[in-house]
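Missing here: one protein chain of the complex. Every other protein chain is in place.
The letters A and B name the chains in turn, as written, and every chain counts its residues from 1.
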Amino acid sequence: MKTTIDATVIGGTSIHYKTGNWREFRPVFISRIAPCREACPAGIDIQGFLWEARYQRFDQAWKIIMEENPFPSICGRVCGHPCENACNRKEFDEPVSIHAIERFIGDYGLINRLNLPVYRTDLNKRVAIIGSGPTGLSCAYHLRRLGYEVKVFERSTKAGGMLRWGIPEYRLPETILEQEIEKLGNIGIEIETSVSLGKEFLSQGLKEFEAIFMALGSQRNRKMGISGEDLLGVQSGLYFLRQVKEKRNLHLGEKVTVVGGGNTAIDVARTALRLGSKPIILYRRTQEEMPAVVEEIEEAIKEGVRIEFLTSPVSILKKNEKGFRLECVKNCLGEPGPDGRRRPVPVEGSNFFIETDIVLTAIGETIETDHLLQSLDRTDSGIVVDEWKSTNTLGIFAGGDVTDGPRTVSHAIGSGKRAALAIDAYLRELDYDHLRSFLLGKKGSLSMAQRLNPIPQNHRNDQVVSFEDLNDYCFDHKPMKKMPQISNFTRRMNSFDEVNLGFSERMVLEEAERCFRCGMCSFCENCYIFCPDSAVIKKDEQKLVEIDYEFCKGCGICAHECSSHFIEMTKEKK
Amino acid sequence: MAVALAVKSCKPGVISSYPISPQTHIVEYLAKMVASGELKSEYVLADSEFSAASIIYGASAAGVRSYTASSSQGLLLMTEVIYNAAGTRLPMVFTGVNRAISAPISIQVDHQDTFSLRDSGLIQFYVENAQEAYDAHIQGFRIAEDPEILLPTMVCMDGWVLTHGYEPVELIDQEVIDAFLSPYTPIHYLDPENPLTFGSYAEDDILMELKYMIQAAMDQAKKKIIEIASDFHRITGHSGLRLIEAYRTEGAEVILMGMGSMAGTVKEAVDRMRNDGIAVGLIKVCCYRPFPSEAILQACKETQAVAVLDRGFSMGSEGPLSLDVKAALSNLKTPYIFSFIAGLAGREVTIKTIQEITLTVRKAIDSGQILRGSQWVDLNRSLL
Partner (left out) sequence: MISDTGEQELFASGHRACPGCGEAIATRWILKATGRNVIIVSPTGCLETFTSPYMFSPWRVPWLHPLFENGAAVASGIEAALRHKGREDIKVIVIGGDGATFDIGLGGLSGMFERGHSIVYICYDNEAYMNTGNQRCSSTPLFASTTTEPATRFSPGKSRPKKDMPSIALAHGIDYVATTSVSFPKDLFNKVKRALSIKGPSYIQVHTPCTGGWNFPPEKTIEVGRLAVDSGLVPLFEIEKGNLVSVMKIKKKVPVMDYLKVQKRFSHLFIEDLGKEELAIIQAIADQNIERYGLSNQEEN
C-alpha cells in the first residue's frame, strides 16, 4: 500500500493483521449433557423440546420427545419428574415445569394427529413382545422405528398394562391412554389382546420370532407378613384399582385403611375418597421418605386423606360381620438399611387400634412365576437380566417391572428402549459395548437420537453440566408456573374428572423460556457481546454464532461468560 | 487591525483565541467582526494557547480553514501542536507576534519565540511593515493549503512595533481576494463518508520516509511560494512575498542581513552609508523557513562580508539566522560571515548601531581579524 503523504490510513485495514496467530487456546463449542436429560429415565432431549416449545414450534418439540419417548401425554401426567428434581434452575429459584410442558406437547400431538415415520422397513425380522404395559409398548415402538416387525401379546382384554389398570382416571383419563396406544397402531405395531403366553411359547417362540422380549410386569400383591392378612376383605390395592377401572360395583364402606406409601397407596386413597369413603393411609416412615410422587401426596392431603406416618400394622382381627380391628404400632427411624433408607423401628408400648371397614394393601408387587420357563433365572425381585436386558437364554430379553429396578412409568419406558437397542444390536450381530456411546451421563438413560443420527465425538462431551458451571448473572428470577386444577372442589371430589387441567399455550411459552439450556447454546449472546476482537459473528437470530479464528486471540472471555457452559477453551495445536 | 482585516477577508471557518500581549487586539478585532455578523466564522475561546492551537488543528482535520495568533510563551505552549500539525500535514495559519521569552519576563519584541519553532516544519515569513503583514496573511492561507505543501504557516511580525503602530495600508477588495484565494478543498479530512484514520504511529521502517516528505514539501514550497506570490501580484497588483529582498546589494562589500521591522531601519542606514560612499547593502530574509539557501548564495557570492543581525539567540551556540546563513554559504571561501546579536527584548536597533556594525565588519576584513562567534551589540558592560 503506497504511503500517503500525511500518514492517513484507510479505516478497517486492521483486518489484514491476523491476530489469530496470538492464540494459545481456542474456544470450541462442545455440547454437554444437561442434568435433566441425564435424570430422565426415558432419555428425552429435554432442552431440545423446551427450546422448540419456547418458539411455538410444537411440531418440532413433539418430534424431539417422540424420538425417545412414545407417550408424552402419559408421562406428562403421571411421571414423578426426576428431570425437575435435577434441573439446575432449582439452585437458582425453582425448576422448570418440564412435566407440564411435556404434557402440553403430547396433547398437541394427539389433537393434531401427528405421526412419526419409521426409520426403515426392509429388515424382515420379527420380534415378539409379551405384555402391553409401558415397557412392552416402548420396546415395540422403538423396535418398529428401527425397522423390525413387532407383535405384542397382551393377556388382558385391553392393552396398557399398569397404565390402564393401575392408574386412576382422574390422573390419566382413559381417552388419552387410548389415543396414545392408537399411535402405535398407526405405525404398524400389532397388539393381540386376550392371549396368555406361557412356558410353551417361551420354549418354542424363537422358531417364529428372531427375539422375544418379556415385559410381563409385576402384579402379585406383596404380603405384609402379619396375621389376618388373608382374611376376606383384606384386599390388594392394585386389584381394587383395577376393579374401579372395570367399572365393577364396589361397596367400600366409610372407613377405608390403606397400607403403603407409594403411588398405588395414594391412588387407592384418592379413589376411595371419590367413592364416598374416608380413607386413612398408614405409612411406616415419614412424609419425606414416601416414595410416591410429591405432588400426589400433597394433593391427597389437600383432598382430605389422613395419613398416619411412622405407623405399621401389626395384626388384623375380624370385627362383627363386616369390618376389622387393626392393631398398629408407632415407629421411629433407626439406622439406614442396605438400601440407604432409615429403617423403621417399632416403639415399645405404642400400640393402638383402628376400626375399619376394609383394608387395602399397597406395599409393593412381586412377579408371577407360574408361566415362566423353568430355566429362566429369577429372584424375588424379578427375572435376572444383565446390563443389556438379556436373560440367561439367548434371544430372550426381559425388562420393566418384571425385572429388578425402580418401578415407575418412565423407568419402564427407558427399560423398553434399552431392550430395543440391545435386541437391535443382537439381531445385527454387533457387540453390546458400542451401545455405551448412546448413554447420557451416569444414570443409565440412553439416546435413540444418538443411535439414529450420531453426533461426532469431538463435538460432544459426556460431562453433565452442574449449576456451578453456568454463568447465572444474566438470568432474572422468575417463579415456576403452577399447574391449574379444577377449581370447584365439590366437582373435583365427586367425580373422576381429571384434576390437573394442563398449561395454556401462553403458560408453556413463558415457562419454556425459563430453561437455562445447560450444555447447549442458549442464545444469550454473551460471547458475541463480550468479545474484544469482534471475532464472534452472529449469522442470524436462530443460528449459532461462529468464531472467527483468524482474529480470535484466545482470551477466554466467551467461555467464561457463556451462560450455559457450551464453550470450552482447548489447547491450540501448532 | 490590518491583520484582522486580512484574516477576515480570507474567511476562515474556525478562529481560536487566547489573550497574550501583544497579539490580543488582533483576536479582539476578529471577535467583534464575528459578533457583529461581518465575519461568519466559529470563534472559539480557548482555555490556553495549547488548546487554541489544538482547536484549529481539529478544525483543519475536519477540512475547514482555520486561524489563530499568539506570542512568546503562548507560542511555546503551541509548539507541540505545531509539530503535530506539520507531521499530520494539516494547513493552518498563525500570526506569530514576536515577543521575548521568559525568564526574565518581558513583553517587548525579539525573535526568540518564533526561532524556537524553526525545527518544527512550520513555514515562517517575517514581515517588515503593516502592508507586508496584510499581504502575507492572504498569501499565507493559499500557501499552507497548497496540495504540494500542506504545512502550518506563520506570519511573524514584531510585537508593538508593527502591531501597535499606525501605518497606511492599502487594502484589497473582497472580490479580488476571492479571485486569488478560493475556498479550502482538503485532500483528506475527517468524513464519515470516507472513514480515515489520522495520527497512526509509525515504526522505524516508515518514519524516516514520512519525515523526509515534510522536508521535501519545504523544498517544494520555495518554488511554490514564488509562483503563488506572482499570482498574487497579477491579481491584486500588490507585490507578492519574496524569499529574500535584496536592497542596494549591487557591488556591496558588506551585506547586512536581518529580518522583521528592523530591516526598515537598516535600509535607511544603508542609504546614508551609500551616500557616504560605503558599499553596503541589505538582504532582508522574508521567508525564514524554508530557508532560501540558494537565493542567499546567489546574492552573497560576490560580496566580501556578510553581517547577520539576529534578534534572538541559540543559547550555547550562535544567532540562529547566522547559523543558517553560514550553512548556506559554507562551501564558499568568501564572504566572511559575521554574527551580531541586537535588539533583544525590545532594545532599539538604531541607525547608529547599524553604522557601527558595518564599521566593525570593515575593520575586521581590513585587519584580517575575523571575528568568531556572535557579537552582542550595545551591551551595557557596567551591568555585567
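We adopt the following convention: contacts are C-beta pairs under 8 Å (C-beta built on N, C-alpha and C of every residue); 3 or more make two chains touch, one makes a residue touch a chain.
Keep in mind that what you see is a predicted model, and the values were worked out from it rather than measured.
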Hidden partner chain, touching residue among A:12, A:225, A:456 or A:479: A:12
From A:158, A:378 or A:553, residue that would touch the chain that is not displayed: A:553
Residues from chain A at the interface with the omitted partner, ascending: 1, 7, 9-19, 22, 473, 525, 529-535, 538-541, 548, 550-551, 553-557, 559-561, 569
Sites on chain B contacted by the missing partner chain, in the whole complex: 13-14, 16, 40-42, 44-48, 50-51, 54-64, 66, 80-81, 84, 190-192, 194-203, 206
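Rule of thumb we're sticking to: only the chains that are shown with their structure count from here on.
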Sites on chain A touched by chain B in the complex: 3-12
For the chain B and chain A complex, residues of the former touching the latter: 87-90, 150, 187-188, 195-200, 202, 206, 209-210, 213, 217
